[in-house]
Structures are given as structure tokens and as C-alpha cells.
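Handing you this structure, nothing more for now.
For this view, one protein chain was removed and the others were kept in their places.
So that you can tell them apart, the chains are marked A and B in the order they are listed, and the count of residues begins at 1 in each.
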Amino acid sequence: MRDKVLGVLLGLAAGALMMTSCAKAPLKKTQTQVTGAKSVKIVFIPKNTGNPYFDSLINGFKKASEEQGCEFSTVAPATAEATSQLPFIKEQMQRGVNVLAICPNSPDALNQVFKEARSKGIIVLTVNADLPGNEEYRDACVLPMDFNLTGRSQVELMGSLIDYKGKIALLSATTDAPDQNFWIKGMKEALKEPKYQGMKLAEIAYGNDDPQKSLTECEALLTKYPDLRGIIAPTTVAIAAAAQCVETAKKAPTVQVTGLGTPNQMRRFIKNGTVTAFALWSPYDEGYLSAYLAVGLATKKIEPEPGGLFSVPRLGERKFAEKNVVVTGPPVVFTKQNIEEYHF
Amino acid sequence: MVEVIRWMMISGTPLFHLSAVSKSFGGVPVLNAVDFDLFPGEVHTLMGENGAGKSTLTKILGGIHQPDSGQILLDGKPVDIPSPHVAQQVGIALMHQEPLNFPDLDVAENIFMGRGEHRGPLRLRNWTAMYAEARELLASMGLDLDPRAKLRGLSLAAQQMVEMAGALSQKARVLLMDEPTAALTPQEVRELFLIINRLKGQGVALVFISHRLGEVLEISDRITVLRDGELVGTRLKSETSKDEILKMMVGRPLSALFEKDRTTIGAPLLRVVNLSRRGRFSDISFEVHGGEIVGLAGLVGAGRTEVAQSIFGLSPPESGAVWVAGKEARLRSPGQALGLGLAYVPEDRQQHGLLLPFAVFSNISLPVLRRLSPKGWLRPGVEREQAEKCRADLDIHLRDVDQPARELSGGNQQKVVLSKWLLTDPRVLILDEPTRGIDIGAKAEVHRLMSQLAQQGKAILMISSDLPEILAMSDRILVMREGRLTGEFERSEATQERIMAAATGQSLPRKGMGGGREDGPVGQSRGPCLTSPTLSFGNSRWFRFREIGIAFVVALVVLLATLTEPRFLSPENIRNILLYIPLITVVAMAEMMVLISRNIDLSVGSVLGFSAIVVGNAFIRAPELSLWLAALLSVCIGGALGAVNGALVTWMRVPAIIATLGTLSAYRGLVFIVSGGRQVDPNDIPPDLIRLSQTSPLGVPWIVLFAAIVAAMTFVFLRYTPTGRQIYAVGSNPLAARLRGLAVDRVVFLVFMLSGAAAGLAGFMYASRFGYVNPGDTGVGFELVVISAAILGGTNVFGGSGSVMGTLLGGLLLGVINVALAVLHISAFWQLATYGIAILTAVTVDTGIQRRMGR
Partner (left out) sequence: MTTSSTGGARRKVVGLLTRREAVTVLLLVAAVLFSARLSPHFLDLAFLLDSTSLYMEVGLMALAMTFVIISGNIDLSVASGLALVGVGAAVLHSRAGLPMGWVIVLSLALGALLGLFNGLLITRMRLPSLTVTLGTLALYRGIAQILLGDHSLGKFPEWFVGIDYRRIGGLVPVPLLLFSMLAILLSLVLHRTVFGRWTYAIGTNEAAARFSGIPVDRIKVLIYLLSGLMMAAGGLMMTSRLTVARFDMATGRELEVITAVVLGGTDIFGGRGSVFGTVAALFLVGVLRTGMGVANIKAESQLAVLGALLLISVILSNLSGRTQR
């Protein structure tokens, strides 16, 4: 009996809901029409909240959006799990955005929703990470640097720190991170060159981008290879963990740490000598470029096709490479000398 | 009159005087203007049918209930007893009908919990003094009982004696005993009366409640009868009679006991042949014929209930056979027994007989539900019809059949249980203490019903500790002692003395407890205060088996890892392992306390994150902030969040698992909101803080020392302070703790606050260890790690037990496993599965050990 009454209550609620939604139905739209740069609505969805790398990138986005007068917003899931971005994409579609800029947490789990978005005329722009093997599900991709060069440049940086001699180890994120694997392949190839023959890759450890796990893996490396000379950590979590671990073990400067990290994160280690040098591109420029590209694509002023050129204020001309990948620029090597100039 | 004069000489005024006390519950008057007084050195018995108000009266004296009107005078002065605690202070001790004690604690602590501390140096508990006093106290009562024995292993009677010892320990002037003999065998009742008499001699005033007239007339000095909340009258024992009391109770004359009618005895319906179950009973053979009532007598713990439950398929026997109506029955479950026409009415009506919140009709239909529900679909109409029929047949008093069973009186509840089994139309009916705790009127009705059932040709096996009942109702009487049948008597040849002799193995009832040692196999028959012999070997003080087990596993992992990679035991790596565990240790200690208190805290990971982010931001704002101030800040913040959890659980009465599930997300949200989603970078963390995980004067990093200190403090707190011991008491039995006057809510609140504070401190340590704080990473999933550590260490998730050493080892095991995975370069993918297997193995092994210890 009570269940019936409750059922009626719920029925009423549902009915009210349907009626209101039907009333709204004529207003239903897919996407707001793009009439010019000012009418473009961009959303950027980073991997997760609280990631300092993306704070800087978002600032670039904001600046460029301001300059162009378009609407920019950003939302992020709390965790970087493969599917956590899904509801956010759906909700942004409902909000009628024109450009979905996203750093995808998975190279394939979002395919379906990207397909849906594009069928509604939304531009899907992957930023900072791509969808290897699934490039057809996005319009274009902005990468921070030419990933073909990343591996080699990391090896060179490490070599210069250890005099091109000795055992080195890699502390990566996860075994399946496409960028990481691409870079690791590049490193392995570079290490075959005669110039780097004195350097031996002892082990590749994976810290899962988890602070505790990265730290434990790094400590294990130091335990196992007392003669270790260097650790390359091409991910922000791992490089911080590696620096922390080497500092705690008091192994600097015998063991050199380098890799990819943000200046804010590494400043202390550079200043106290634990880390001599590390590299990163400019996430700010990456966001800045992405915003211009986004508006260009939405207003059809830029046509994505390999070899195509377009220009971005302040940064100059950029080219669509294969699979419509756009590269932001070369990385910066941070050392004691220049680190105070960078704040991100 | 002589006796009255004696009291007057001892004390001119009564110790207690209640005048015109009234009390009602939900508008129903339970006591109506009752007068009652109590003199030192007397046993004043309260009698009356169930619902007459006896228990309410004692509970008012014990501070559990407050009278609506009327006055209580203590030594002639008006007094207020607002809580059990105050009652204790004025010298009133209340023994509940079912002993309210702490099964996880030992005898001595059960005696003294909430009743005074044995302080040693630094105001810490002096265990030696406590055990000594307990031993003395028990000896003074003539009890031979190890004060270090866990209560869980003791017989019901022994538990009651312990409760009594507790009452005495506080030099109680008044001892209220609510049906202390209901669950005791005649032999145990004798022991109890000896103690009562000794107390009486010491001038203690005793209030005694019992339904058994015989013993009432034996022990009482005065008898007060209540009926329907009204005082009927008070009589001196020497001036009254059985008949008068009975008449006062029911309002009309009543014959003392119904006797079974003669029936024609038919074919054997139940035949039990050489039934045995290790440690419980052996070689039991008997028959019960149609139309026959067989009484099964014996002391509590003699194995009668176990035999009945084995026959009913609840705990299958190891050997022997059961024949029902001429066919051998291989009984594995009660369902099967039901199908064969067996029915078992358990002794514990409320715990085993009924589903108290369920409607009467659904209680009644439970065993026959399948039959009443074609193809598994319920037909409530049919169920109600059946229930109505039973209601009419057995004259069950209720509002309607939809009334929850818990609202019925004991007698009516028993009738519901009976009708539930009668509906199955059993051939053989096993009744376990069918009239325990029900009033005289209902008792006679149950007896009449039994007689009718026998007349219908059913076979009835009746277990009873009430000898007059056995003698009046049985055609044949079996007696069990220590798991064996030791006597069989025809109705005509049975006497109380012969039954008792068979039940105790002696020709005469023993005088004291010590006598039990001379007879029977050693350690087997120490009478009622027997500690279960299987338990003694598990009583090592510092290590339980579990801790040795987990230490062994830790050693095994270390060994395997070292064999594969010798550097696993290098100083650096040992340091790495040491650095892995401080965070886990600190929080796991607190989580263990939460678990011991029968709660859980799922929010620790979020609290850790919150505290770490606040500390980090504090350093951004004030880089010169002193480390100790920052540590204090983290502890306070954590403590505050923990206090919110505690408030939710204690004041708002939100179950801990839900409260902390809610704050798990809410606090994580706060982490982002407070930090604005920004990470605290390594640069913002002062180098001094980092150094805490790198250096220290003793060569061990500071944070390891912190963890060691926290563990040591937890150990001292849990073992040597009253509050620490109260955590165990609260977890072991929250209701008993409340009634003992312990501030249960305060303890639970404190435990959550400590848990928060520990997580807060861990947040500070996190900043030191990792050198930066990310709002999204920090502490996520940490609750599972610390709960795992506590569980691996043998902490009982249902409260009451857990040890610092175990939890330390649990944390160490997790640390060793993780470092080993990294050093051996085993894929991180194995980590999760390893955790899972470790937890499952640990609990399986633990449960196995516990069971073998006869828990």
C-alpha cells in the first residue's frame, strides 16, 4: 500500500519533470550557430583537477580567448581515471559548446562520445595528448613539442650531466601511457648511437603517476643499482618523486635526476643542487596556441589538413603535421641560471 | 515480627524507601503509585507476572529509568538517580537478567570496568594490583575462577558470578538481581544462594526477582507482589504461603503446576542412536514415542541443547544416527528436519525463536512459507488467515496479526513461537526451556498445550532446568552430564534428588564450588564456573597466535625477497622500508581504535589530504612558520574534522560507515575548495620539514620516530588508561558499557577525534615525506590501506579486539610487500592482487585459529 502511494508521488514528480521538459522542447538546440570569433564557446577538459601543469595551460587558453573575445570555460573530473571525463563531455555538449578541447585520459574509451560530439558539429581538439590509432575521432591535436625529438633530447640532457658514461634508469608513469612509450622508444633508439655508447639503460620502472609508488620505485632503483648515475623521469609526478628520493638518500650529485617537470615543482631541487637541469616546453604557449586554433577551426578560418599553415599572434606560423598534429614549440632546459625567470 | 524487629535494630529507617512511584511508557502506565522499602541485610523479593512492573521498579532504582512521579528516599533523604553511574555512586548495583558483560575482556576487567581503577605510577593502570584484588574478591565469594580468563569462554552461570563480583567490588549497599536464576540449573542456584546469604550477612540489601516460587520462599525475607503496575502487598516470608503469593499474583487461586494427562504411548517417532559430536556430547541414545513427553534434565552446559540442535540439523553430529518415524534421517539443515516432521522451539526466544521487528503473522508463517506460497510468490492473505487461526487456538493476546512480535509479552511471544512450529504439523516436537521467563499463567497454558499435543500422538522432547516442571510434565526423564546420558527414570521413580545426583555425578548436592574438583575427569567438571578447557592455551599475554602468524609472513616475504635480491636487506633498503610505514602506522593505530570501538572511519584519506593541503598553504602564507606549530596545526585540523565525524556518529546517530562515507567525499571536496585546486609545490615546503624524513639525532628519520612514538603512546593508552580500556569495553558490548555508566558517546567521539588527529598528523608527515601536496592525489584510497593494515594485524572488524603489535606488523607487512615488489621489479600490476590475497589469507587463517581456540 505504502509503496503505491510512494509510486504515485514519484509518478507525479516524473510527470512534472516531463511536462516542463516538453514545454522547453521547442527551445531545444544542438549547438549555437557560429557567426564569428566572438560567438565561439570553448571548453577545455584537462586530465583532472589540481594538476599544476594544466593550471598554466589554462592560463594560456584564457589569455588567447580574451584576446579573441570568445567564451572560454574549463571543467575537470576529480580523478584521472579513463572514463571520468565522460559525463563532463556530455554535459558540455548539452551546454552547447562549439569546441571541445580535451586532454584525453584514455586513447580509446572516449571514441563514442567524440563521434557523437562531432556529429553535432562540435570541433574536438585534443591538447597535450593524442588518441594514437584513433585519430579519426578528433579534428586536430595540439602537442607541446615534437614528440619525435623528446626521447633523444632527454638522453642528450642526461648524457651532458653524467659525461655520457654510466648506468641510467627510467622512471615512467604507466606502461600504457602512449606518449611515455613513444618517448621511451625514442630514448632507446638514441642510446644506440655511438655518442651514447657509454650510457647503459639498467631498468625502466613505472610509478603509475602515484607519488607513493613513484617514490618506492625510485628507492628500489637506488637499492638495486649502487652504481646508478642517472634517472630520467619524463613525467611530472615521477621527476618530483625521483628528486625527493635522491635528496633523501643523499645521492646527489652522484645520481643525476632529469626529465620533464614544471619549474615551480623543481625550483627547490634546482636551488639546493639535487637536480642540475631538466626540461619542459611551455604549457602556457600550448594553451594559447590551442585557443587560437580552436577559434580558427570553429569559424572555418583554419582548415585542418596535413601541411596546412596558420599563424598565431606572438608565436608566429605553425604547420599541421601528419594526422593534423600541431606542435607548440621547442622545450626549454631549466637550470640554476634561468629558473627564476619561469613561474608555472 | 521477630525479623522486623531485627531490621529496626540494625537501622531505624529503611535504606531505601520508594513512595508512590509511578512510571508510564508511551502513555501506558507500568507502575502506579507503588511503595517499596528495603532494609540492609534483607532479601526482598519482587514477584508478579510479566508486565507487572518488577523490572521497571529495579531499573528505576538502578538509574536506568526515571520515575514520572513519586519520591525515592535514601537513608531518609530524597535522592535523584538520573543515571546508572549515579546509582553506582550511591552504592546500588544492578544485575541484569542476561549478564551484561564484555566478552572480549577478561574476568578482572569485567569486574572492575567502570567501577574504579587500580592506579599505579603516573596514574596508569596497575594490572597486577587489579588481578590480585579480583582474585581475592572471587576467593571471598568462594569462586575458583582465573581473573585473566576471557569472559567469552565462560559459562552463563560463571558470567553471572562475575557480574555479581563486580557489584560487590564497589561495596554495593544494594544489589538488584533481575531473574538471576532464570538460566541457572538447580545446582548453580544453590551456589548463588550461598553467595546471597554471605552478602546478607555483610549487611547488603538485596532485591531479588524470580518466577520460581520454591526458590523465592527459600531465599527471601520479605516478598512484595506487583500486579499490572499496582502494589498488591508485601509479606514476610515467615507469615505467608505459596498459595497466598500465587493468589496475590494472579488475583485468583491457582494450582501450582499443571500435570501432564495420561496418554497412550505409541510407536517410537524419534530414535537417536550413538549420537556424538566432539567436545559437545558423545554416545547419546534414546527414543521418544508418540504421545510421550520425555524430559531432558541436566546442568546448563551439559550438552542438552547441543543434542537437540544436532537432531534438528543446526550443527550436524559427527557420528551416530537419527531415526524419525522409523526412517533414518541424515540431517544437514533445519530445512530438512522440518520436512521430516521435526520441530525445535529454541530456549532463547528473542534471539532464536522470533524475528522481533517482523509482524506476528510473518513470524508464524516463516517455517511453512514455502508451502503457503505457490511457486514462491507470497500470499499475505493466506498467511494472515493462518496466523488468525493460531491466535484463536492458542489464545494469543495481540492487537492484530500485523503487530510486530517485539511488542508482545514473553508468554505471548512463546505462544507465537509454538504456533509457528505447530503450523508445520510436526511429528516430533523438541522444546528447549519452553517456559523460561514467562509468567505463571502463561506457563500453565503452555503445559496444557503440551499435554494436548501429546494426546494427539506427537512425540515431545522437553529440555528444562526447572525440576518441578520436569517432574510434572514428563513421562520419562533423561539426565545428561558433561555430554553424556547419565540417567533415565520413569515418571514414577523420579525424584528431584535422583535427578540431581545423575546431573552432577554425586550422590548429594555439593556444598561449595571447590568440591567439584574431586570428581570426574580433571578440568572437566569444575561445576558452573568452568572455564572452557580449550581456551587456556591461547592466553599468552603479549602475542596472540595471529601476531606470530603475521610476523612469520613478514619474515617469509623478507626471506624470499632477500634470496632473489640480496640487497633487499641492505641498510638503505631497510631504511626505505622504514620510511614506507610511518604514515600507515600513525593512521592505522587510530583506525584500529575506531574498529575496536565497533565503528569504522572511511574518511581518513580525505582528512589526511585536507590537513596536508592546509599545512602546505600555511607555509605559503607564512614561510617562517615553526615546524612544531605546523605539526600542531595539522593535528588540530585533523582532530576537528574527526570531531565532526564523531558528532555525526554520536549525536546525530548516523551509522559510522555512512557518516564517514559521506565525509569521505565532503572532505575531499573541501580539499579542493580550500586549496583552490592548486598544488603545494616542493618549493613551498620548507627544507626543515623535508629534513624530518631524512635525518634525526638517532640515525632514524624523524617521521619514523614520530610513528614509533604514536605507536608507543597508543599502546600505553589502550592498555593502561581507563579511557583506553573503555574503548575495548564499548566495542565489546556497547549496551553493557552504557549500563555500566561508561560515557559511551564520549568514548566514541574521542576515538573519532583521535582518528582525525592521527590522519592530520599524517598529513603533516606526508608533506615532509613527499615534499609537495597535490589536492587530487594526497591520501586518496588511504583508508583501504590502513584498514587493511589493521585487519591484517588481527583487529576484529566487529569491535572489541585489536592490538598495537598486530597492527604494527600489519603495516610492516604492507610495507615489505610493496618494497619487495619494487625491488624485485615485479610489475606494479601485481600489487593490488597481492593485497587482496594477503587480506583474504589473513582473515581465513585468523578465523581458523579462533575457531580452534573454541571461541
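Here is the rule we use: contacts are C-beta pairs under 8 Å (C-beta built on N, C-alpha and C of every residue); 3 or more make two chains touch, one makes a residue touch a chain.
Keep in mind that what you see is a predicted model, and the values were worked out from it rather than measured.
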Omitted chain - touching chains that are shown: A, B
Full-complex contact with the absent chain, from B:L471, B:A588, B:L664 or B:I685: B:L664
Residue of A:A37, A:A82 or A:V333 in touch with the missing chain, whole complex considered: A:A82
Of B:L194, B:A708 or B:V843, the residue in touch with the unshown chain: B:V843
Chain not shown, touching residues in chain B: 314, 333-335, 337-338, 344, 346, 351-359, 362, 366-367, 369-370, 373, 376-378, 384, 400, 402, 404, 420, 648, 652-655, 657-659, 661-673, 677, 775, 784, 787-788, 791, 797-798, 827, 829-837, 839-840, 843-844, 847, 851
Touch residues of chain A, complete complex, unshown partner: 1-3, 5-7, 9-10, 13, 16-18, 20-22, 24-25, 28, 49, 73, 75-79, 81-83, 86-88, 90-91, 94-96, 106-112, 116, 174-177
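The rule is short, and it goes like this: only the chains that are shown with their structure count from here on.
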Centre distance in Å when chain A and chain B are each reduced to the mean of their C-alpha atoms: 56
Chain A residues touching chain B - in the complex, by the definition given at the top: 48-52, 55, 78-80, 175, 203, 205-206, 208, 210-213, 215-217, 219-220, 222-224, 226, 237, 240-241, 243-244, 247-250, 262, 264-269, 271-272
Parts of chain B lying in touch with chain A, wherever the complex brings them together: 565, 567-568, 570, 572-573, 576, 579-580, 668, 672, 675, 677-679, 681-683, 685, 687, 690, 693-694, 769-772, 774-778, 780, 818-819, 822-823, 825, 827-828, 831
